[in-house]
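Sending over a structure as structure tokens; questions will come in a sec.
What you see is the complex with one protein chain gone and the rest in place.
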Amino acid sequence: MHGNEPLGIAVIGTGRMGADHMRRIDRVISGARVAAVADTDAERARAVAAGIDGCTVHTDPAAAMAAAGVDAVLVASPGPAHEAALLAAFERDLPVLCEKPLTPDAASALRVVEAEQALGHRRVQVGFMRRYDAEYVRLKTLLETGQLGRPLMLHNRHRNVASSPFFTSSMLITDSVSHEVDVTRWLLGQEITAVTVHAPASSSGAPDGLRDPQFVVLETDGGALSDVEIFVNCGFGYQVQAEIVCERGTARVGDGHHLVAQAAGRWGGTITQDWTERFAQAYDDELRAWVDTTRRGEVGGPSTWDGYAAAAVCEAGVRALEEGGRVEVELAEKPALYG
Amino acid sequence: MHGNEPLGIAVIGTGRMGADHMRRIDRVISGARVAAVADTDAERARAVAAGIDGCTVHTDPAAAMAAAGVDAVLVASPGPAHEAALLAAFERDLPVLCEKPLTPDAASALRVVEAEQALGHRRVQVGFMRRYDAEYVRLKTLLETGQLGRPLMLHNRHRNVASSPFFTSSMLITDSVSHEVDVTRWLLGQEITAVTVHAPASSSGAPDGLRDPQFVVLETDGGALSDVEIFVNCGFGYQVQAEIVCERGTARVGDGHHLVAQAAGRWGGTITQDWTERFAQAYDDELRAWVDTTRRGEVGGPSTWDGYAAAAVCEAGVRALEEGGRVEVELAEKPALYG
Amino acid sequence: MHGNEPLGIAVIGTGRMGADHMRRIDRVISGARVAAVADTDAERARAVAAGIDGCTVHTDPAAAMAAAGVDAVLVASPGPAHEAALLAAFERDLPVLCEKPLTPDAASALRVVEAEQALGHRRVQVGFMRRYDAEYVRLKTLLETGQLGRPLMLHNRHRNVASSPFFTSSMLITDSVSHEVDVTRWLLGQEITAVTVHAPASSSGAPDGLRDPQFVVLETDGGALSDVEIFVNCGFGYQVQAEIVCERGTARVGDGHHLVAQAAGRWGGTITQDWTERFAQAYDDELRAWVDTTRRGEVGGPSTWDGYAAAAVCEAGVRALEEGGRVEVELAEKPALYG
Partner (left out) sequence: MHGNEPLGIAVIGTGRMGADHMRRIDRVISGARVAAVADTDAERARAVAAGIDGCTVHTDPAAAMAAAGVDAVLVASPGPAHEAALLAAFERDLPVLCEKPLTPDAASALRVVEAEQALGHRRVQVGFMRRYDAEYVRLKTLLETGQLGRPLMLHNRHRNVASSPFFTSSMLITDSVSHEVDVTRWLLGQEITAVTVHAPASSSGAPDGLRDPQFVVLETDGGALSDVEIFVNCGFGYQVQAEIVCERGTARVGDGHHLVAQAAGRWGGTITQDWTERFAQAYDDELRAWVDTTRRGEVGGPSTWDGYAAAAVCEAGVRALEEGGRVEVELAEKPALYG
């Protein structure tokens, strides 16, 4: 890839997650394009690739990686297919974003580690997306300042409305708690050394035979504890919460607020200092909406009339400020053009 | 513009706001590119255009609009220059995103309204970006369900840390309250008919002679009231809050939570139902980070080792679940590659 | 009254408020007793005085004040009867707690002021009970530290589920906003100099002809503003909220939290430092419950069995701490006595 050319990506796997990543590459973020897709289900692959200029369709991941214009690989196929796809990418020395889990078990994951070592440089980013969540990032940033002291305990809640039909008791750990495993390692910068699982009587809302909820206690080589409530049929919502307890205070995220810290006799959070921070997302969305409607040949959003009405009201407001009392607003008649 | 070609945009004005919009077009959102820029300060224009492929630089807005590849115009020049830029865009019948204010006064704004009418179709989206803020959008959506009944009052707070040196008492209304003027009109779908301004003794934190804070009461043709605390030298943070009071309940945004409603004896909000909603932004940011580092030839984020460690911990967890008790985690030695 | 004798109180008026105060004197607080009651409705007075030892019943307030053992007067009759009751109490130089309003209008209130002056010393405490609310007290305490700077604005919300059938538009001010009038004067330590009332179109939830809600703006001789949303048929709950905006920060109460302050880039509150503070009320209620059940010859609350079970679990816990692993709890069989 050269200069300002967008990054050409081969997407391996076009199920729910793969298709969603393709939408992101195509419609949301700048600087990348889907150059090729591969799926064992060729029809599904063709369907999702249909609207994308110059995107070739394959059933073999390696073929997709070899296609013209491919600079990088996004692996979103089922877990058991990851090892082969990763090794194929390593053969072409291509950068990879690999959805979690890296592979379904430790032995195969270790083979991937060894293959990347053989390559001699890192090529893989694993899809632990919580590391990119704004609240978790703020939590990590706060921890790194050291102002709360050394972390002692991390309390995690992970709740889903309902589990998929094929979910098993061990998948609560391998599919769900695996996120908290990474969060614990990443936030604390420590390896996990032991696991205890406490399982209360299962909820009557869980499918027959599924041990749900479970309560997992992780110990780390830094002497910290991380406990995880995992409850995949809680019925009421999707919730991911974390509270870190340090020597001099605590901080929590995922509670509907942003980060809330407790230290030195006070609880609370920080206040945005700037409109560019508070409305950053609104500006992005405004511009994206304008570009999208304009490309479709349409016009939307606040109209010229809205701009005029605001000006007229502000003029009356300035008079009210200067002269005191109540000032009436006079508007021209609204043209039909503005509905 | 044709097919999948990105939208070519002429950016008029390359100050703080213009440059920030250019960054968004170039780096953040998909489907658009900066094709031309215009600024009376040619040097500044050249500087911000430097890194952008095929972006031509102009001092005359009309010349920028006439440049090759220009499909649409973004006006981010100072307010007094807007009218001329808008009329120039109308001459070429180009779609425009015009930063607020549309123009600095009602008379000139009305001239733009009339020019767009002469054109016969809407071409302008005005930059009232709060209409794109997720919290305000949720507030409007809730109002439109009708479940809270007819809106009676809207309480607004608008606070800045400190005002610019050149800020005048009337600019609290024309530059700041103008946002609440639009929010009031948009949320209620009503025109504003009268304005009263109450001004307490000014804060000692405000520059000499500036009437700050002010308290503005707007009346609408639907019989609603909208009050605005505007305080541009509050010192402690940037805050934009709104509470709508309806016949059967209230709802507020901007409080650090998302939308909080009160009705039928209860206060509270909704819980996300799905990880795609809760982590939508994290997925976008993850992919953007990967594309950006990859284009720079770098590798970041969670590593293969992180994927392996998670697999090993989960395997121990499954054993702990199945066998009871505490299970120790066994990890291979960590290769130097993973730092 | 002498030494440890309880204060003998004559209660004037035995309607809802009077009867509730009698319950408080008789059952809740220490050091006082109802010595006499007066009500024009003799039957009602007799009924509420029935269970109280040595409480005499009168139709004439002055007679009640003259009864044996009366040391002080609590006036809870309708507002128009207050002036006469207060003057009667002044004649006997008795201390008075007078429910709000002092009297229904400024002229009669001024006559009471003059009569108390003639007496030469203060005898009256007016029933503005918000000054005794823990949250308002914390707000006032915070203001008095000066750390937020001079107060500029006070935003008040005052909402009732529904108004009484006889409520009139002016009673929203005289009966409801009168609380915020006192709160404004008390919190700011300033007199109110002017009033503006903005009234939106009335809610369809309000009785025909009632101007509800109203929005009142008070100005003070210290240059502060205090605005009040009064909405007596809001339907969803009873809410009393206040946010003070000062030169360097804000603080609010009544929001379901305790006091929440904003200053210097942070929002939040304080954390209790001590269990005596956190559970002060629980200790009072525990002891009151024990005294009340014991006086009735009953036994309630946590039992000896609960004390034993806790001891047994804690013993197992100490072993689990010392020896590691999971320790089972062994309990004796539960005697029938403990249900």
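Lettered A, B and C in written order, each chain numbered from 1.
Methods note: contacts are C-beta pairs under 8 Å (C-beta built on N, C-alpha and C of every residue); 3 or more make two chains touch, one makes a residue touch a chain.
Because the structure is a prediction, the values reported are computed rather than measured.
Chemist: Name every displayed chain that the left-out chain is in contact with.
Modeler: Across all of the complex, the chain we cannot see touches A, B, C.
Chemist: Among A:26, A:99 or A:229, exactly one should touch the missing chain; which is it?
Modeler: Going through A:26, A:99 or A:229 one by one, A:229 is the residue touching the chain not shown.
Chemist: With the full complex in mind, choose from A:263, A:280, A:299 or A:337 the residue touching the hidden chain.
Modeler: Of these options, the touching residue for the absent chain is A:263.
Chemist: Counting contacts across the full complex, list the positions on subunit A that touch the omitted chain.
Modeler: So the residues of subunit A touching the missing chain come out as 149-150, 152-153, 155, 196, 198, 200-201, 203-205, 213, 215, 217, 219, 222-225, 227, 229, 231, 234-237, 239, 245, 247-250, 256, 262-267, 325-326.
Chemist: Since one chain has been left out of the picture, which residues of subunit B touch it in the full complex?
Modeler: Given the touch definition above, subunit B has residues 260, 262, 265-271, 273 touching the missing chain.
Just so we're on the same page, only the chains that are shown with their structure count from here on.
Chemist: Suppose chain centres are the mean of their C-alpha atoms. Which chain sits farthest from subunit C?
Modeler: With centres defined by C-alpha atoms, farthest from subunit C sits A.
Chemist: Please identify the chain lying most centrally, where each chain is represented by the average of its Cα atoms.
Modeler: B
Chemist: Interface overlap for subunit A and subunit B, more than half of numbers shared or less than half: same or different?
Modeler: Same, since most residue numbers here occur in both copies.
Chemist: Quick check: how many Å separate the C-alpha centres of subunit A and subunit C?
Modeler: 49
Chemist: Would you mind pulling out the distance in Å between where the CA atoms of subunit B average out and where those of subunit C do?
Modeler: The mean C-alpha positions of subunit B and subunit C differ by 44 Å.
Chemist: Roughly how far is subunit A from subunit B, going centre to centre by Cα mean, in whole Å?
Modeler: 20
Chemist: Counting only residues that touch at least 2 other chains, which ones in subunit B make the list?
Modeler: If we look for residues of subunit B contacting two or more partner chains, we find 196, 236-237, 239, 256, 325-326.
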